[in-house]
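Below is one structure, written out as structure tokens; the observations come after it.
The complex is shown incomplete by one protein chain, all other protein chains being positioned as in the whole.
Up next, subunit A:
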Amino acid sequence: MSATTEAGARPSAMAAALKDAAITALVALGLFVPIVGLRTDVSPSGTLMLRQRWGDVAILVAIAFAGRLALLAWRAFRGDAKPASAAHAETMRKAGRTVAPILLGLAIVLPFIPGTGRYELDLGILVLTYVMLGWGLNIVVGLAGLLDLGYVAFYAVGAYSYALLATTFGLSFWVCLPLAGILAAFWGILLGFPVLRLRGDYLAIVTLAFGEIIRVVLINWASLTGGPNGITGIPRPSFFGLTFSAGGGPGSFADFFGIEPSPTHRVVFLYYLILALALLTNWISIRLRRQPLGRAWEALREDEIACRALGINVTTTKLTAFALGAMFAGFAGSFFATRQGFISPESFTFIESAIILAIVVLGGMGSQIGIALAALVMIGGFEVFRDLDEWRMLVFGGAMVLIMVVRPRGLVGHRTPTVALRERRSIGAEHVAEGHG
């Protein structure tokens, strides 16, 4: 090719990029003029009036223009995208092997690291709760390939089970914990039995509807659940019968061990409690993956028709995944209730389900360490942006879209089937197809 065509191509590419960006800016103008440019406010007389904000529109349109131009430039600079190679997956797997023990070690010693105060521990508890929920949902979504959009319903069942059993019958946390898990699993079976024969998308929407039903019932059945006000005064857990009271006193944790009473003890205890529960979830799901049941889950995720041809009882297999996932959500729920001491339907909205699902997906669906990292990044990120209240969710949603567009296989994850013939091959999340029953 001669130099003239080269020189000729450059300005025309430039012009095309500019034109493209100009169109983007025009679209942005159309999008932002009504919604951002004209804000409706309630005027003193009670009617609505418009406040004009053209400056904001101009800024947004300029951002759209510059962003599109930058994107085009980056694409031209980068050339064609390379598909993620198997070698990359292998490196990730090796990295995962070293990162996991480090993270676990950090999690264990966190309360004793100097400078760790109440705030850090509370954040740690929050992150670990989501790690546990992520691992629980991973059984359903990552292993069995069933899309559950109403996972928070089981979390709510667990929380309310504990709260009601404890406040009504005075049962202790340690009795209620398994009961809450069983109740949540029972609800999982009850819901799953009729709907698990359905195709994946339908399952998603039925679980979503179920999540909403539970929330509506919790709000309206005020005589039992306290309605929108929730349940207060939920008892705190004890350490083998020793209570954590700030003032110490006979029968308290501090008194028994002869140490200075401190409110931190309870927080540290709660921290280790959720760490243990999360590790239990992790341990059980890793163990189950090697069992025939777990293999059936993974086989189901890969190809449901083949499974049925091989004589796997598809409904029972799905049901166990659903029930186990629900059970862990129930455990997490009763932990949540005992930690907060107060629960209300506010805590169990659809957005919670979306956050947990996002953690599982960003973690790479099926990768245990990926989910832990995703929970850390996401909940930690939420905490960092706490002051930007409304903007925080906007950024969260935007990040969800962006990550799906840029790295649909999740940020960290790559999972391998637990049992495979001859060689282990990496499976990206793109192989996950929902059941077509």
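Going forward, contacts are C-beta pairs under 8 Å (C-beta built on N, C-alpha and C of every residue); 3 or more make two chains touch, one makes a residue touch a chain; residues count from 1.
Just so we're on the same page, contacts and distances are computed from a predicted model.
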item	value
Undisplayed chain, where the name is taken from the UniProt record, one of "Copper chaperone PCu(A)C", "Branched-chain amino acid ABC transporter permease LivH", "PadR family transcriptional regulator" or "Multiple sugar transport system substrate-binding protein"	"Branched-chain amino acid ABC transporter permease LivH"
Option from A:D41, A:E260 or A:D387 whose C-beta touches the chain left out	A:D41
Among A:L69, A:L198 or A:L319, residue touching the chain not depicted	A:L198
Option from A:E212, A:E302 or A:E383 whose C-beta touches the chain left out	A:E212
Contacts of subunit A with the absent chain, listed as residue ranges	27, 30-31, 34-36, 38-42, 47-50, 141, 147, 194-195, 197-202, 204-206, 208-210, 212-213, 216-217, 219-220, 305, 350-351, 354, 357-358, 361, 365, 390-391, 393-394, 396-401, 404-405, 408-409, 428-434, 436
